[in-house]
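Working notes for the structure below.
All protein chains but one are shown at their positions in the complex.
Chain lettering (A, B and C) follows the sequence in which the chains are written, and residue indices restart at 1 in each chain.
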Amino acid sequence: MRLYEYEAKKIFYSNEIKIPKSKMVYSSKDAKKAVQEIGFPVVVKSQTLIGGRGKAGGIKIVDEIKDLEKTVEEILQLEIKGYKANGVLIEEKLNIKQELYCGITIDRTLGKAVIMISSEGGIDIETVANKDPDKIMKFMIDPTEEKFSYEFIEFVKKLDFSGKLLLKISNVVKKLFEIFNNYDCKIAEINPIVITDQNDVICADAVLEIDDSALFRHPNFKKRKLNSMNEREKHFNKKGATYVRLDGNIGLICSGAGLGMATMDLINNYENMSPANFLETGGGITEDLVFDCMELIIEIPDIKGILLNLYGGINPIHEGAKGVARAIKKHNLKIPIVAKALGNRQEETWKILEKSGVVVVKNFETRKAVETLAKILEGESV
Amino acid sequence: MRLYEYEAKKIFYSNEIKIPKSKMVYSSKDAKKAVQEIGFPVVVKSQTLIGGRGKAGGIKIVDEIKDLEKTVEEILQLEIKGYKANGVLIEEKLNIKQELYCGITIDRTLGKAVIMISSEGGIDIETVANKDPDKIMKFMIDPTEEKFSYEFIEFVKKLDFSGKLLLKISNVVKKLFEIFNNYDCKIAEINPIVITDQNDVICADAVLEIDDSALFRHPNFKKRKLNSMNEREKHFNKKGATYVRLDGNIGLICSGAGLGMATMDLINNYENMSPANFLETGGGITEDLVFDCMELIIEIPDIKGILLNLYGGINPIHEGAKGVARAIKKHNLKIPIVAKALGNRQEETWKILEKSGVVVVKNFETRKAVETLAKILEGESV
Amino acid sequence: MSILVNKNTKVLVQGITGKIGRAQTKYMLDAGTNIVAGVTPGKEGTKVYGIPVYDTVKEAKENHDIDASVLFVPASIARECVIEAAKNKIKLITLITEHTPVHDVMEMKSYIDKSDSLLIGPTTPGIISPGECKIGILPTNMFTPGSVGVISRSGTLSYEVSAILSDNNIGQSTVVGMGADLVAGTNLIDILKLFNSDKNTKLVVLIGEVGGSQEEDAAEYIKNEMNKPVVAYIAGGSAPDGKRMGHAGAIVEGGKGSAESKISHLTSSGVKVVSFLFEIPEVVKKLLQ
Partner (left out) sequence: MSILVNKNTKVLVQGITGKIGRAQTKYMLDAGTNIVAGVTPGKEGTKVYGIPVYDTVKEAKENHDIDASVLFVPASIARECVIEAAKNKIKLITLITEHTPVHDVMEMKSYIDKSDSLLIGPTTPGIISPGECKIGILPTNMFTPGSVGVISRSGTLSYEVSAILSDNNIGQSTVVGMGADLVAGTNLIDILKLFNSDKNTKLVVLIGEVGGSQEEDAAEYIKNEMNKPVVAYIAGGSAPDGKRMGHAGAIVEGGKGSAESKISHLTSSGVKVVSFLFEIPEVVKKLLQ
């Protein structure tokens, strides 16, 4: 779960990381009020979860009141990669002397948090990373060992800071690491950390992504996530299923991410077929879950066929089959549905599916199931 | 800083340890209201920081409304070891099947927390400890290593519990240990943990003592402590000084606890002298602090003389001397004051004291200073 | 004979009395697994399919020889249960549980790395040496004994590829599901090493997927150390991109993580990378000739 910049900054503020004066608004009217408190010039920032908003025109500086309304309205209307902003943040403009970068994430191979800092922060940080990786200092953290203040100081010294700036920057990195741990983050990032002309150290942007699996430890964020979902999404979320809408014409229900990806690879191999969605159930299959999956897919316009690809390891696939049967009956479905369902209780599963008119492919190869669906769509008999 | 039972129970409750239904009241009128919620029979418990209140009559069971007012008033008026109650706790009476003991404190020699549990809790726990120490299980905790749920289960199993009771009791011990750590406790104790006839596990009493040195991490309790102090006590507290009122006639100001105790040993050796107080400044001597010490002592009725015993290691004893001089001048003090003050800047110190009429003993032995004061009080010249 | 598990492996089931633990215990027993004990706190004295249940791993260990533990426990306590197994010196720990917080996984991995134990998972289907021992939830009927080792980052694809191999009369020495989470207790290289020194394994099939740099690291190991052929498939070449999440992930991965990167690293290490799973039997047969 990624937080909006303004949400992340609230967390920073309550953890004693300095942030610019700012106010979240949803209209140009409120923006005017906000500016009265903050004072010109201000930065107007689109609140969206999509990266690259700066380059897409989602961040604008406004010097005078006459430009405010227009800029705010523009940014509120601006779509970035298909997404509109969830309000704008009106923020004091800092007098920047230097921009630093600090990002904390997980090194997947080592299974350790890695803290990265660079004295060349800003929008081009990835270019720095590619061209001059030595300019980004990296520190691996053993999660069972406490990290002490002096270690953050030793670390930040490698960027050649000294005196009060050394202490201020070390403190920001330490606090960010505490947030990363306390909020179960997968990513905690400040880009840039701004050193102002007054030698203040202020966080100008904020990225926090909380691990969805850990939301049970963060009831407020869990609530906020559930509030942003409809009933079906809530059900999916509770069961640990993943659904991503795509552009194609074949509905897909798979019982694992790898299987789903492999099935998509196969579907994409046919000219007239492409996945309309990516849907993986994880290990939480129930009749209701698969029923919901089916309803979700048949709502997609121009859907031509459905492919189920399920394994009965931990999953009770016979229960899933009942969900398919229920959906077919309720919606009187006529589009071709092909299923491959193997593993524990497969015979029972096949029986239920076949009774509902699903074409069951009893082969081990997903290819055969995709082939079968392709043939049906071509009008061939199978 | 010891918490009242009702304060400790609030902490227990917010940490998901079960406590009896209860309400804190300060009058018999409010007690009646409380009983309407709780229902008879109730236990009326004096809220005091002194141990042994049960044996002193500070805990009474009330079965009927007719006895309530009298019992509450009696307990509100009851003095236990010279202290009146800070209100009474009205509490549901539990149906007790068994009483357990759980106490967590610090083993001073090892420098480790020690968790103690016994299946023979209740008011006679110290008798159990003396007569049959094997009935109290002890576990030493390395503060740098996390203690896991399964370890608490392993631990509580030694009391021969099983099934749901095992889980409930282990959970209470685990939560109490979390409280011990999170609230910087020196002592966290539940005596008794009650197993009810319904196999509920409920904490019937609660002792928490928070480390005064750690109050900076617990601003709410720091505030509550400061609120209960007058200005002078606040000053003492801030400087880390300790003051205990005793029964004698000789005021005492020492710059360390050991020195204070040794000086008391010497004073007690004289028939007509005994300490009126114990006062140790710790390492925070300032002019104001010692001035306050002097004012505190001269308020004691029948004070016959004052002994200062100061070392200038970390302490600026010349500053302390200025405080003595100021107090003498302000209150036009005439009672004999003897000072032994040695170490860094001792000559300067002596000069200030002698100028104010203090008898300065320049010997290394505290005995000589005590002797000198005794002689003055006997009317001998020194 | 096989890696990690064989017919002598004595298995403990943590979380044996839950709905899933109970059902999967039955399937494992049916597959011939030598389950000797179970653990669920508060349930000591009961039995599940004749298997005695204990309150703690310590007691199970005191009463039985135990080589391996498999966990069907809630995600919220997975961390503590894995550490309990490791502290009790169980050599092989398999965590089936999905949706364990990644910070918990990092912590358990840190404990494991300092111990003599090996952790498979979380979100793993487990391990099977067909005909000898199954630890986990893999559907037994997909697997046949043989001499091809299978390592898969995806659970379901480990079934699919094994079923395809079996269908083509290519049996498996051991099939290992690595677990699909952001952080896995054990990396591909650790398992490759075991297969490399297992006499009965003649060839290894590696099923990777987009994300992380395990396949790239494995490629390096294969190039330098591996003395038997490796066939690989990388899932996710046509998968949708995740939403972009800050720069940190990109900087850490440093250009690795895409299907292209993985395929090119593996190919240049001498691995035969196929585009579809169904191509595998033919390639394997050719390489085993």
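Keep in mind that, in the parts below, a contact is a pair of C-beta atoms (placed from the backbone, for glycine too) under 8 Å apart; a residue touches a chain by one contact, two chains touch by 3 or more.
Predicted model only: the values in this text are computed from it and were never measured.
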item	value
Omitted chain's touching partners, listed by label	A, B
Residue of A:Asp124, A:Glu154, A:Asp197 or A:Glu299 touching the missing chain in the full complex	A:Glu154
Touching residue (missing chain; options A:Lys97, A:Lys164, A:Lys223 or A:His331)	A:Lys164
Which of B:Asp211, B:Glu233, B:Glu295 or B:Glu348 contacts the chain that the document leaves out	B:Asp211
Positions on chain A contacted by the hidden chain, ascending	148-150, 153-154, 157, 162-164, 166-167, 170
Footprint left on chain B by the chain that the document does not show	2, 49-52, 101, 103-109, 111-114, 116, 125-126, 129-130, 133, 136, 142-144, 181, 184, 186-189, 191, 207, 209, 211-214, 216-217, 240, 244, 246, 254-262, 264-266, 268-269, 275, 278, 282-284, 311-314, 342-344, 346, 363-367
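Keep this in mind: only the chains that are shown with their structure count from here on.
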item	value
Mean-CA-position distance for chain C and chain A (Å)	26
Averaged-CA centre spacing for the pair chain C and chain B, given as whole angstrom	56
Interface hub residues of chain A, defined as touching at least two other chains	none
Touching two or more other chains - residue numbers and ranges from chain C	none
